[in-house]
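Have a look at the structure that comes next, please.
With one protein chain removed, the remaining protein chains of the complex are shown where they sit.
Order of writing sets the labels: A and B. Residues in every chain begin at 1.
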Amino acid sequence: MTFSPQLEERFASLIKRYPPDRRRAALVPMLLYAQDELGQVSKELVEEVARRLEVQPLEVEEVVGYYSMLRRQPLGRHHVQICTNVSCMLEGGAELWEHACKKLGIGNRQTTPDGRISLEEVECQGACSWGPALLVNYRYHHHMTVEKLDRLLDDLRKLE
Amino acid sequence: MPEMVKLTIDGKEVKVPAGTLVIEAARAAGIEIPAFCYYPGLSLQAACRMCLVEVERMPKLMTSCTLPAAEGMVVRTDTPVVAAARKAMLEFVLTNHPLDCPVCDKGGECELQDMVFRYGAGESRFDEDKLHMPERQWSPVVYYDAPRCILCYRCVRVCDEGMGVGALGIVHRGVHAEIAPNGGDHLECEQCGACIDICPVGALTSGTYRYKTRPWEMTHVPTICAHCADGCTTTLGVRNNRILRGNNRDRAGINGEFLCVKGRFAFDFYDHPERLTAPLVRVDGSFEAVDWPRALDTVAAAFREALGRGGAFGVIGGSHTTNEENRALARFARQALGTGNIDHHRTGDLATLLETGAPLARAADLYTAGAVLVVGANLSAEHPFLAWQVRANQRHHGALVRRVASLEELRDGALRGELAAAGDLVVVFNDAVKGAGVRELVEFGAGLGIPVKYVALVDYANSRGALEAGLVPDAGGLALPEMLAAGLDVLWVVGANPLKKAGVEFRRPGFMVVQDLFLTETAAAADIVLPAASAYEKDGTVTSVCGEVQRLRRAVRAMGPKTDLEIIDWLAHRMGVELRCDNAAPPARPDGRPDLVWSSRDGLFTSGTLGRYSKILDAVKA
Partner (left out) sequence: MLYNEPSPLEVKVLTRRFGLPDSASLQTYLAHDGYVALRKAQEMSPEEIIEEVKRSNLRGRGGAGFPTGLKWSFVPRHSEKPKYVVVNADEGEPGTCKDRLLMEYDPHQLIEGVLIAARAVGARAGYIYIRGEYRYLIEIVDRAIDEARAGGYLGEFELYTHTGAGAYECGEESALLESLEGKRGVPRIRPPFPAVAGAFGCPTVLNNVETFSAVPAIIRDGGEAFAALGTPKNGGTRLFCLSGHVNRPGVYELPLGFNLLRMIEEVGGGVRGGRKLKAVIPGGSSCPVLKADECDIAMDYDSLARAGSMLGSGGVIVMDESTCMVRVAARLMRFYAHESCGWCIPCREGTTWLRKLLARIHEGAARARDIDLAGDVARNMLGRTFCPLGDAAAMPTIAFVEKFREEFEAHLEGQACACEVAHA
């Protein structure tokens, strides 16, 4: 399996961080960074990472299924993650979530037919004092309102 | 001696070695603390929370499976708080557990069922929808039903720690967590089935047994596995004279937790369609089935006739036959036939090892020795239980384990230092070491300056017993290959298949009688074939590779075949000879002939002429 030079460089730097007999420590970061590039954790990726870290593919599978950010299926180019946990809920997070679903016509962990936007209802993202909040991929959007969400989704549809 | 500590459990004073877990200390005092995830010999989990106990001066209930006993500790397992905790844990575990006990294979021998009866609530307060997942088949013999799984992780640990395979893992999280096989949707492993045996509930079930019967409808017959020489107890579940399963139900054998794929699944050779059920007599070049009296009369007459004219006899005994049968055969040969041409297929050079007088190791020694040196053998494939012992020793005691392919690798002395530092040693060798090699190996051991014991690996369930029963040539007698090549007047083969070996030199004897289960290569060459009972169809004793003499218990009655002991006895009766019951079987006389020793190197999916008649084994290895 071939990765971009940037990802290869990232892997190389990751593996150096841990004791030589504990290369496995790089597993979770490697999977997440690889997913960022490839869109998902494929079976091939599992096998490749297992080979590089000298563990069994099953040991990688155990980890993949555990962490909620790791996913076996690709999602949209812009993955919109709306928090509905209590602090955001008190500020209207649940209504934002329902609005987004209705507007895009998709549900949780689903992607628009053009593959651009996917939605996920997520747990606390550490933006409680500035809620309701959402993440688009790794970018935070605070103090959201239905109007701001509409503009954001419209922009994401256009954004390359 | 480890330091002893005194603690009180339910008012009883208990003295245990420091470091003993409270759950074990309680068991030692006869107090049961229930647990699912705790399993002696496997790593600790503290996951099922069934073993919670009250401990004085500790604010919360403690898991007794992770709590080491300490001097003065006061533990209570019989309080309302503990009872309420157990009841609560069972209520939790049942929330997503299907109540399908009436159709579950485990019903009747299910640990969860037993615990709910003893510690649980009469009814559930859970009114929500249960999670459901379809059952999955992971191999011809292993099925997984996720909703029944209580996630005690025993299967994961027995596979990883016990078997050293690691074919099972845990995927997803929270209430969706489940056990997963290493092949994604299937198991890539030895199919030993240890995961099925150790499962406390019906989450892992056996493909060969499922839906066939209920456990209480069977009789459970612990006997010794017929396949390799390791001497594992396999408990055969029998109903209506049929063996429905083999497992390790009572863990009462020297094998403890262990059984391999053969011990668990390959019992089915006994009712293979090719099984011989009537004596066969060669008439004009082809076999004809005859009744027993006629067959026995024919053999007795032929023996008498040859004796009368001073003909030469040869007797080849078996490695699956019992000690009693082997001794009877040896007596018959020497007393009734007057021949010293007696032998069996020697699969390891135990004879030379016995001659050296070196101490012999028992299977238990492999678990306790400071070091284990394996010469030649692939222990995991050829002697899976001995391999299990070595792995457990490594895991529990940090034993040093070294393997070399041959004696040459020992000659440079590189291993000498670390072996000598290990305190004591067990040396295990197969047919790569024989004759002078055995003497050299024993000298190597003696030079280490520590106690050393030896195991000469042999192939079959009673290979060692055959040697010790005197199935070896008398002075001047012919050995096995010589008997085959000699074109004797009479050749009598009991439970052996020497013609299976490729390229063996064979000259037809004047008369040849073979006793066996199947029409083997050897039986096919006979003039008369007597169908013999299998190990699961008779009582007796067998001697394992490490010398444990253990009882075979008859599980089923063979219809047609007779035990070899009966056949020998009837022949003696028909010939009018009284076999003297002298226990002084001649000692094994080592002849220092390495050419007489060769192992079949059977692996997990073969075992001489038995394994190839197991359909289950065929299905699994495919």
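Definition applied: a residue touches a chain if its C-beta (ideal position, glycine included) is under 8 Å from a C-beta of that chain, and two chains touch if they have at least 3 such contacts.
Owing to the predicted nature of the structure, the values given are computational and were not obtained by experimental measurement.
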item	value
Chains on display which the left-out chain touches in the complete complex	A, B
Sole contact to the chain not displayed, among B:Ile150, B:Ala555 or B:Ile568	B:Ile150
Omitted-chain contact residue, chosen from B:Thr8, B:Thr66, B:Thr298 or B:Thr541	B:Thr66
Absent-chain contact - pick from A:Ala25, A:Leu38, A:Ile106 or A:Leu156	A:Ala25
Residue numbers in chain B that touch the chain omitted from display	44-50, 52, 60-61, 66, 84-85, 88-89, 91-93, 95-96, 125-129, 131, 150-151, 170, 172-177
Touch list for chain A against the chain that is not drawn	17-19, 22, 24-29, 31-33, 53, 55, 62-63, 66-70, 81, 84-87, 89-91, 123-131, 135, 138-140, 142
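Basically, only the chains that are shown with their structure count from here on.
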item	value
Inter-chain centre distance, chain A versus chain B - centres from mean C-alpha coordinates, in Å	51
Touch list for chain B against partner chain A, complex	166-173, 180-182, 184
Contacting residues of chain A [partner chain B, same complex]	43, 56-59, 61-62, 64-66
